[in-house]
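Just dropping this structure here.
The complex appears here minus one protein chain, its other protein chains still in place.
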Amino acid sequence: MLKQQNILDYSVGEDAQLFLLLTKVEKKVTRTGKEFLNLELRDISATISAKMWSGFEIFFHSASDGNIVKLDCKFDEYNGTPQLIINRIRLANESDGVSHGDFLPRSQRDLDEMKREWNEIIDVLTNEHLKTLIQKIFDAETKEKYFNVPAGKAWHHAYINGLLEHTLEIIKICKTACDIHPELNKDLIITGAILHDFGKTEELSYETNFDYTDKGKLIGHIVIAAMRIDEKAKEIPGFPEPLKNQLIHLVLSHQGKLEHASPVIPKMPEAVVLYHADELSAKSNAYLNVAKNDRQGESNWTNFIRLAETAIYIPPMDDDDNPKDSLFD
Amino acid sequence: MLKQQNILDYSVGEDAQLFLLLTKVEKKVTRTGKEFLNLELRDISATISAKMWSGFEIFFHSASDGNIVKLDCKFDEYNGTPQLIINRIRLANESDGVSHGDFLPRSQRDLDEMKREWNEIIDVLTNEHLKTLIQKIFDAETKEKYFNVPAGKAWHHAYINGLLEHTLEIIKICKTACDIHPELNKDLIITGAILHDFGKTEELSYETNFDYTDKGKLIGHIVIAAMRIDEKAKEIPGFPEPLKNQLIHLVLSHQGKLEHASPVIPKMPEAVVLYHADELSAKSNAYLNVAKNDRQGESNWTNFIRLAETAIYIPPMDDDDNPKDSLFD
Amino acid sequence: MLKQQNILDYSVGEDAQLFLLLTKVEKKVTRTGKEFLNLELRDISATISAKMWSGFEIFFHSASDGNIVKLDCKFDEYNGTPQLIINRIRLANESDGVSHGDFLPRSQRDLDEMKREWNEIIDVLTNEHLKTLIQKIFDAETKEKYFNVPAGKAWHHAYINGLLEHTLEIIKICKTACDIHPELNKDLIITGAILHDFGKTEELSYETNFDYTDKGKLIGHIVIAAMRIDEKAKEIPGFPEPLKNQLIHLVLSHQGKLEHASPVIPKMPEAVVLYHADELSAKSNAYLNVAKNDRQGESNWTNFIRLAETAIYIPPMDDDDNPKDSLFD
Amino acid sequence: MLKQQNILDYSVGEDAQLFLLLTKVEKKVTRTGKEFLNLELRDISATISAKMWSGFEIFFHSASDGNIVKLDCKFDEYNGTPQLIINRIRLANESDGVSHGDFLPRSQRDLDEMKREWNEIIDVLTNEHLKTLIQKIFDAETKEKYFNVPAGKAWHHAYINGLLEHTLEIIKICKTACDIHPELNKDLIITGAILHDFGKTEELSYETNFDYTDKGKLIGHIVIAAMRIDEKAKEIPGFPEPLKNQLIHLVLSHQGKLEHASPVIPKMPEAVVLYHADELSAKSNAYLNVAKNDRQGESNWTNFIRLAETAIYIPPMDDDDNPKDSLFD
Amino acid sequence: MLKQQNILDYSVGEDAQLFLLLTKVEKKVTRTGKEFLNLELRDISATISAKMWSGFEIFFHSASDGNIVKLDCKFDEYNGTPQLIINRIRLANESDGVSHGDFLPRSQRDLDEMKREWNEIIDVLTNEHLKTLIQKIFDAETKEKYFNVPAGKAWHHAYINGLLEHTLEIIKICKTACDIHPELNKDLIITGAILHDFGKTEELSYETNFDYTDKGKLIGHIVIAAMRIDEKAKEIPGFPEPLKNQLIHLVLSHQGKLEHASPVIPKMPEAVVLYHADELSAKSNAYLNVAKNDRQGESNWTNFIRLAETAIYIPPMDDDDNPKDSLFD
Partner (left out) sequence: MLKQQNILDYSVGEDAQLFLLLTKVEKKVTRTGKEFLNLELRDISATISAKMWSGFEIFFHSASDGNIVKLDCKFDEYNGTPQLIINRIRLANESDGVSHGDFLPRSQRDLDEMKREWNEIIDVLTNEHLKTLIQKIFDAETKEKYFNVPAGKAWHHAYINGLLEHTLEIIKICKTACDIHPELNKDLIITGAILHDFGKTEELSYETNFDYTDKGKLIGHIVIAAMRIDEKAKEIPGFPEPLKNQLIHLVLSHQGKLEHASPVIPKMPEAVVLYHADELSAKSNAYLNVAKNDRQGESNWTNFIRLAETAIYIPPMDDDDNPKDSLFD
């Protein structure tokens, strides 16, 4: 794991030697005809733009988006926004011992523990059709992507391993629902939970930045998952057609409403459970992140959050009236 | 507990002696000038209309909606709908050993167990302000109503003790959410869950039938609960104003959207958790009830359910393809 | 083709010998314990219910929904609705020379001409990838279903061969759009048009009646088509991934809006053209059918049409003011 | 009343000695480590930001939001926006003879006249229950706040005494409605009008700036008013329960639609009258203010007004065609 | 004015001689081939269907919808709905002294008084352009229709002279608004109020029944009024174009929202005032009518009113708690 000071913690005028991830690189020309490099870079804490005014030709011909680079630079600002002025830059090489994962935010839960939890969930499935289907879908490469991909670009669980963390939360909630209602088809719900956002492995790119792929924008993760289930179930002899349809139904309907891009609404109790468990996991993660990161100065409120259609309230912390204090009464 | 055959299980032409609950009684006149009694009655399984053609004067002057009656009658039908022809009728008396509870649907969970569960939840609250508030609100009479009232007229948990069952489910789900996110204010969420539908004790009448009260229609259970919290918190010295506002906020916002009659939308992580836990409990109960009760003949579907905006799918049960079978593989 | 008088043209009291399609059959018991058969039957003009009071045991054990039957009956009415009283009934056999097609409404366009038109459209596609894909998808059995299936249950092109007629109309309109805008990818649009409602071959059953299948209700024709394209394109070596994504995008987005069950909205000019061509074909067919069939007596209006959210106006025909007359001035 | 030139009327470079209201004060550090004060100030005409570069330590430790200050400053501009550079600053003291009211916009109607009008309305109420309730709610302190508070932050009657002016307009309109329909319960409507926005006394802060309180954002003025009515009515022996429910209903439903944050919609003729009278008063005030203040240069239109979802048209004034001229023909 | 007992007040089996208005007449044939007349008739209290079994040939050839008839009949019922069995029937003639007005509901306000009020409003207009326009539009025939037409088919002011009554109410409310805001263009608002529903004179037919005309359904009263204003203003030399556009704007925007069929939303303070005054007049009339006519037995509620999206509450009348009683304390 890379150890260096976060770019958010530098001040204007400081010099630095840093490894950063290159998310955009282009050559531009000033109005007066002078060429320069314009770059976008990121570390784990933030994104920053940078300029390089000379000596970049060799680098420019070898570099492309997604490369890790090492640079010698000074922190500057332009129109009130921080930027870097680069003196020297080179591509990172193997001996530098850095990897893309050093530059992207990441779930705070332990990955191995999450993998173990996920494997145990599969192990105790009793429906052999569903178990086989999961094994077929998750070859080594797919599993790797699935374990790494964030659950979204910005709103909830928007960090490496985020989809896995999100999926485990949903399953925990679904199990509570199955405790309450033992008549629910637990294996179907759990398989639906595992696969509901599976399509995000193809909808999102996350190696160098979190963004939507062309396929993601044209088709969307919901239908991508449906197509994969259909394809793999066909390869399993005797996979029951009604079961396949139910599972695809759970995936298609998991956003609950047509206007949220589900092409069918939930038509089974199991689908309704999955929909609301997904909502609970996504919204509580999103609101808690916002409350942690977007507080406005000393106000009790964050700024306005478009997806929540409101600012979020953060109870006063250092106050006798603070209800949390009472936990220690 | 009353033991008698359900009215749903009688056939046309059968005679019966039954205790039933009187939900409407009126004297009418035929076009030809003949007076008769028109009644509506119910047992625990259904509602039925009835006619009585003579000898009803004394009864009519003593009877009113909500009385339990004993009658001697014959099952008849009119325009394809079952009705009773009453020969003799009288008000039930104490020695009959029947009570209103014998005629209204009721949660299938054990009431004492639910009460115990509810009490334990209160006991382990660590926030003394909230604990005191709950004790103040729940005097013996109020607790009695709260334990009995259904959670609604028809859609979910629409039976005696339904609100209690529903509240316990929500708390179970909220606890799962607090396990996932220990930074949530658990006592606030649980108190919010306990009180979120408290207003239904005044919004609904359920002694003789499940219906809305005038107050319920004019004010609604959400604001009724808010008023009660405000009133009782004011009686507690030192109850923190921000805590009161947060708790009222959780109650007001628990339906999640303005168009669902919440006058504010959730603006705290705790409010979002409560909203989605409520949805999960309500919808899974409603869909499972529909799937159990509204299957259309041998079809795999119920009839169209207006509140779900769809028919509900019921997987084939006696089929090799049935995914549930795999539970016994 | 079966020649017999339409059931709509019989009067109460008439006797008849008819071939009809059995759409429901069940044994029922009267309140007084007498068994009888309750049936639903249809010919090409209408659906009718029927009762048989004796001598039905052998028939009942061999019959099931979708059989063609021959019967000897009398036209009766019950509560103002026509019904049949059956004297004798048997399953039709091969020598009767009748088939399901004799009992279901059917496009008024010549089927062979429509097939020829469809084949010519495929022939002149210049994009070999798309041409190959269509050939792979349309094996003989699939083509047969595709040529027969109605485009819907009730609203537009709701008759045998309706999907084919609808598809040809869309292509005609799309060609006009391509004449106006030669920069459009014509082959992509035409392939999108051919496949846009392909999923209806699995979403609808139309052999004995027009209805939705379980798969249709759980998944919907849009995603069914997407899954099939994905599956078949994978079998074609070198099929370009972007082209596949674009084609699936056209199919997914052809209902134009999320709330109309498209999981993505149109994001390409070709998708927008297909969406609006589909609307034009569907709505003009639906409105013209309504105007032809639902006129209210001598009024200039049909009754209220729910899907149009209005009654439809039919200009007075026998009137000097009638604008159509001017066509013959 | 403070007499000084409005800040809107100064030009860049001018020096000034001014009393202003401090709405925000914070110490900041430049990237180069230099501390400075960053302030927001307002007079009756506008809000302005300010910087102070030295000599602010003593002031900073005594100042807080809402203080009135006296300052010696120069008008400057930054990125095209006016700002002040402060040389000297001190808190105002009693001998300065200034008060918060000197810095906030205010109704143009005479306050004493409005109070007199309001008192007369109460005096002629004939329903003693309602009259007593109003007297109980409006203790001296509450009345003071109620007479001062604006009706909103920005849209209509958004100035000191605005709620009072708005309430009197509504009552005038309601009286017209009662003239038309004498069967309306006039006392109920008038009491509803008086209390409909009562909650704004707690929802809004207006001493130093117009803003929402935490309580206002978490609960909202509608429910705040309902809670107060409930509380006070309980203190009045014999206050009729149905009357209380009706009055609360009028308050809760006065925004007319769930999506406008009313938790119930109007269910009584009196509630419908109050809702539309409120709309008429609010919208005509808002549109006239916009037309007066937001005209775009010599155009006949204001800029786009988000809450009106349109620009507002202002008929040409100096024109023979101007319809207003005709008033003097 | 016709004096006869209302048809609502007859019982089954009674014989009667009545004048009624014929709203539909058709010859039908029973399944057994017998011809009979099927009619719809109305008096001022209700509509009733009727059958005539013989002796109707001569009548049938002279009668048509809208004729007043005299008949000799017996009150019968069919499927629980009252109907008439006609023995003899003839068209009314002049000497019968009856007119259509005897059979249609009518405003309870005095017509002459309303006309006088309307004329006085026109008289005091000071804008000569607008005054001339009104005089040009209201020739004798048009004025006659305008004074008679109902304001709608069923919802508010749905009776003869209803438009006039409604218009006078709006003007009264608008005058109150002009008292509050003297800067409003009063003549423009009043002229807008007079003409806002003018198009209903062509949108509705009301001679024999209240219904929409073909023109009304195809064009709507809003655009009909706009076309008439445009036409008549063009005939007035020197009528200012901006004034015409403003007036048409008030008419077009008076339903306030696009989804309420206004093709533009209000963009002037005067338009906003007219819109809300219209709402206030319409809704208070509609809710009061419903409360008067649709009470459900002894309940405090009417049945569900679709246009109000709720049942309407009617406070208990004979109750000490009744707030209206307090008016006489």
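So that you can tell them apart, the chains are marked A, B, C, D and E in the order they are listed, and the count of residues begins at 1 in each.
Rule of thumb we're sticking to: a contact is a pair of C-beta atoms (placed from the backbone, for glycine too) under 8 Å apart; a residue touches a chain by one contact, two chains touch by 3 or more.
None of the values given here were measured: they were computed from a predicted structure.
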item	value
Partner chains on view for the chain not depicted	A, C, D, E
Residue of A:I89, A:L204, A:L218 or A:I312 in touch with the missing chain, whole complex considered	A:L218
Which residue of D:V12, D:I58 or D:V124 touches the chain not shown here	D:V12
Chain not shown: contacting residue from C:G55, C:G97 or C:P242	C:P242
Among C:K24, C:K70, C:K267 or C:R295, residue touching the chain not depicted	C:K267
In chain D, positions touching the absent partner	11-13, 77, 297, 300-301, 311, 313
Chain E, residues in touch with the chain not shown (by the definition above)	214-215, 217-220, 222-223, 226-227, 230-231, 234, 241-242, 245-246, 248-249, 252, 258-264, 267
Residues belonging to chain C that touch the chain removed from view	126-130, 169, 172-173, 176-177, 179-181, 183-185, 187-188, 240-243, 246, 249, 265-269, 272-273, 276-277, 279-281, 283-285, 287-288, 291, 309-313, 315-316, 319-324, 326-327, 329
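Assume only the chains that are shown with their structure count from here on.
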item	value
Chains in simultaneous contact with chain A and chain B	C, D
Chain at maximum distance from chain A, centres defined as averaged CA atoms	E
Most distant chain from chain D, judged by the mean position of its C-alpha atoms	C
Fitting chain B to chain E on CA atoms, where both chains share a sequence, rotation angle to nearest 5 degrees	120
Chain C and chain D: spacing of chain centres that average the CA atoms, whole Å	61
Chain B-chain D separation of Cα centroids, rounded to whole Å	44
Touching two or more other chains - residues of chain E	311, 313
Pairwise chain contacts, counting only pairs that touch as defined	A-B, A-C, A-D, B-C, B-D, B-E, C-E, D-E
